[in-house]
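Partial complex: the chains shown occupy the same locations as in the complete assembly.
Here the chain labels run A and B in written order, and each chain numbers its own residues starting at 1.
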């Protein structure tokens, strides 16, 4: 349980960083940046808790979540006020947060004795929802949608690996490390080398109703 | 109850098809397509269950939902890999799914002994939310918003007809058929012949704050 909580806090920190970077591109004011960072960091876990009927929502009772999020956000604001963030820092922060939250979400769903396939779905929802909310609020195309790179695929693969290793009785933190590692690796390889799955291409000749 | 479940599965299948078509236009990879199809298919019912405090969410315990969704999505992927989808297939799939889910949602709300007007609202939410999520995730203008065709109007009319017929004691599947038929008919007539309600036009002379 301790490991789970550390992973969760780390996920919140890196998602808060990604929220600050995304909001900074839109020149939000400082409290607006904090709001986006918080929503990004708690969004996935909040949706998971709602779906699993876990109340109170995880960040209500435990102050450390908001402390970690505010700390990570403020340090990021200070950093980017003095130096340009490293290249691709937003997608890297998003990839780390997505990997952490996907595994945490899968773990929690398994602990609720849900079937394996539901646990994978719950892991993916936990992993990607915060980033989707961040992208919708900052009026960006959701990262899960940007073409040409593995995103949902990475989350599903890592979560499924985790479930299989747990079911096989692999002990200790091994399933966590393998699951998260697979997600991060797939994302990074995909971003760096343009690796991708075949994509579906649908072409319509006729416009839909009302398209402007 | 059996009829309700069949309608629900049919709605999931056609919404999954609409999700594949929408995702395919954006050239998502294959697992990304599956994610969009699933979210579109279960989104409305999930929001309904959350609002009605029905736990576990309907697709957690029953494997057939995910089987139907994956099956419909995969068949659609195979189809569109070989042939161009028929004209307007996306709006037709959306119209069928919206009709099915609106009636299912209304029925469930009535079974929870909610007032008639709340049941209609819950039906509309169930019917349209999945499509809205699909359109937001694929960065399209939500179909409910595209100007010049009946959408919310069709859902409200069909749901209200269903409630009235049930209240009047009309037996068997008649209210279901009439309610769904009204929705599909209004959508299709509206799409084909451009039938529409008077629309509201608000013109502002002054730009809002911060509009870019």
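The rule is short, and it goes like this: a contact is a pair of C-beta atoms (placed from the backbone, for glycine too) under 8 Å apart; a residue touches a chain by one contact, two chains touch by 3 or more.
As the structure is a computational prediction, the values presented were derived from the model and not from experiment.
Summary of assembly composition: all chains derive from one sequence, 2 are present in place, and the complete complex in the structure file consists of 3 copies.
Basically, only the chains that are shown with their structure count from here on.
Inter-chain centre distance (subunit A to subunit B, centres taken as mean C-alpha positions): 27 Å. Per the touch definition, subunit A reaches subunit B in the complex via residues 50-53, 114-115, 117-118, 121, 124, 132, 136, 141-142, 144-145, 147-148, 150-153, 156, 196-206, 208-212.
Residues of subunit B touching subunit A in their complex: 20-21, 23-35, 38, 46, 50, 55-57, 59-60, 63, 66, 77, 80-81, 84-85, 87-91, 136-139, 141, 146-149, 190-191.
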